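Quick notes on the structure that follows.
Here the complex is missing a single protein chain, while all its other protein chains stay put.
Chain lettering (A, B and C) follows the sequence in which the chains are written, and residue indices restart at 1 in each chain.
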């Protein structure tokens, strides 16, 4: 259910409607739009008498939402959500006309490694740095990440270079720490339906980057985001990172058509990760260009100064100088599709 | 790496070898076999000098294990693992020649519902009861299970009927409770690569039923089990529940060939869940028969006394009387493939 | 559209209705059933005035068929179709309670090879022999089959041993020859949507075995069969041979749930080919057992007396003695599911 307020409704009226909703045992989600505020209702709203809400001051109309996802839907918010990520170098905007770039190594391996990569990324103008301190690895015997020590290194990178930090959380404990040290909380593909973790992310105060699961349908992807929004965190960015198919020449099959598909259904921005999406260095550059051309709101690219020595995923990391060249091409393609890189 | 002991090696010698391994900063996993004990070594064993271990009393030989999974491998344990599940009605055995049946509703909805189902299952001879108290649901607005109250109902079912209880844990908190109230801890398909949860299950004192992820390869499936064994819990049972493919006439594509494939590589028993594997009642019976014929060590079947009123997955639940008839056919097919239903 | 005749309608009345249908520019397909005859109508029947047909003598009712497939549908024929394959050893029946076994090498390599295999198959009681004279191979440089010379060898096998012959046609030219030399015309998975070939098979006088394409949905599979029936050949048998998925431990993923799914929608019998379906010898036996348990109407098994020397697919061929042992188990499982091997 969705309550649409009049364009001239006051903040007080919005608050009053929310209170009425909560008094019915439901949750209210006020979502300010360009023209007017909508209030999403979640909880078992089957029994709610519409008349109660429609008669409140400032209410324009009540609309039943039939889609399984509500808060992430364009029905609730027509215009694109623009997520603001504060960094020492200024806010980075994601969504709408704003295209964001994120670069960095797959895993935080050492302070020296992160410093070296950050040093070489600095001149490209990128302002968001990625790197995993907690690595979900197929084998229990593979490098599992540096944990909190890794997060401290990332915090140092922010202090030193001004980059905002995007890093993955894999359970409640690590999410607490990522929320403390990082700027964006990443939920990885393997945890896309770890609903307990999604709910915790929904109570976090920082934006969340949610990666699509390896075999997630579009509805499942949007519903996973809905878990986060339904707990009150509306700063969610999606990320396509390739799905699993029979096709065996690349690590995953990058499903770029999901970008216009998401934009048709949801107001949330969507990134593309061409590094995991292809798993091979020589495909990262062309697929990065394609991702921008298809309308992605951001790119998440693995960059390593010594890919051949990387502790994980070196085979899909590009060099800082390749990333620098890519940035130039991306700005050109972004202009064609009326987007601005920031 | 694997240390194979002489058949006449003493328990003391085994212990001494384990202590030597631990003193090298590695983990030791003594695995008693029919003829002799093998000791799996995990941790970074690349640098270990074989000679140190080979010279210890009772050691027959040291074998490098090249597969990515070690403890779950047939290299480490040649004969089938037989898992023992204690129930008030006596131990249920899974693996080797023993075939186990598990039945019950998808979700614990109420005490009355569980009692009604259990009542009708009792005469079939089944001794393991399933039912979810924590339900991982695609939508945040769907019924999420009764939580601890549901576990208490299940415990009551055990007290009343003598059934062993298999129920799902979805995070650390629920795993603590499932370990307390249940007899087998189920890890669901969506959490197959929730490595933090797998490690916790590896420290549990009760057997674990690990379901295959929706798009998990065989190696990933075995490696997920390896996470549990590597933490010290060797009582792991696998479960095929269908994978996600283009094929759209059933909810999932039940990949029965995984049963002989697992048996070739691993000593662990494997269940089949034809209810989730097909998602349609009229396919559950034929696929149950097929699962036994293909060599599964157990069946996990959703049974509900009023499927049309079920809060989740009613469409794939069969009736108690259908299950009773199935039990008879299963015993006949089991005999053809030299298995005994218990 | 479907015209259902009264149970006491005469052959003359059926003929008169068919003529009326044809006079409207449509095709009529009289399909005799146990209780009464139905007449399928194909062609653009949108504009047909039902009243014209309903008023004809002997007509019980006219039913619009909304499914995309008509003649293969259970709506048109409620009871199972039983296909009769004449062989020198007597008719082999497929469908209903009759389960048929087919065995033989992947490819016809030489007369000596076929004779050796046939010799060893004889004592198992199998009466249908398979072997490809035209091999659709991924590479243009692989062995493409012996062509007509191969068909002549197969004809000799029939003369010598009394087996009925099932062999593949890959284009119009080879179909002419297979129709001449063989007893059942096989259309392979790669040609499941070679509609030109399907239409030709629909004009053939011999039964057709149609294999499911590697990524065919159930509707596409049934529609491919519909192409054959719509040309007048109602003796069609389907065959599941595995579909292509991400799952990499077997050559294909054998989708056994398609058997009950087909039976729900169609009256046509369905075989299972566990050899192509798994691609590995050690999986052929368990999956053969499972196929019978799930309700298949036939098995198509590759048997070679010297698999290690086979020119194609030796890795998935079983030995004649393994097939003999399998036959015994299959008869036992068939009895459980109320089927008779013939």
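For the reader, a short list of remarks on this structure follows.
Just so it is clear, a contact is a pair of C-beta atoms (placed from the backbone, for glycine too) under 8 Å apart; a residue touches a chain by one contact, two chains touch by 3 or more.
Since we're looking at a predicted model, the values are computed, not measured.
Touch with the chain that is not drawn comes from one residue among A:7, A:23 or A:247, which is A:247.
When the missing chain is restored to the complex, the residue among A:178, A:258, A:310 or A:341 that touches it is A:258. Among C:119, C:160, C:219 or C:322, only C:219 touches the chain that is left out of the view.
Touching the chain that is not shown, out of A:99, A:198, A:237 or A:287: A:287 (per the contact rule at the top).
Although one chain is not displayed, subunit A still touches it through residues 215, 217-218, 243, 245-250, 253-261, 264, 277-278, 282-283, 286-287, 289-295, 329, 332-333, 336-337. The chain not displayed touches subunit B at residues 215, 244-246, 248. Panel shows subunit C; residues 42-44, 68-70, 136-141, 170-174, 190-191, 193-197, 199, 214-215, 219-220, 223, 226-227, 230, 244 of it touch the chain omitted from the view.
Here, only the chains that are shown with their structure count from here on.
Once CA atoms are averaged chain by chain and compared with the all-protein CA average, the nearest chain turns out to be B.
For this pair, subunit A with subunit C, the centres built from the Cα atoms lie 50 Å apart. Residues of subunit C found to touch two or more other chains are 215, 245-246, 248.
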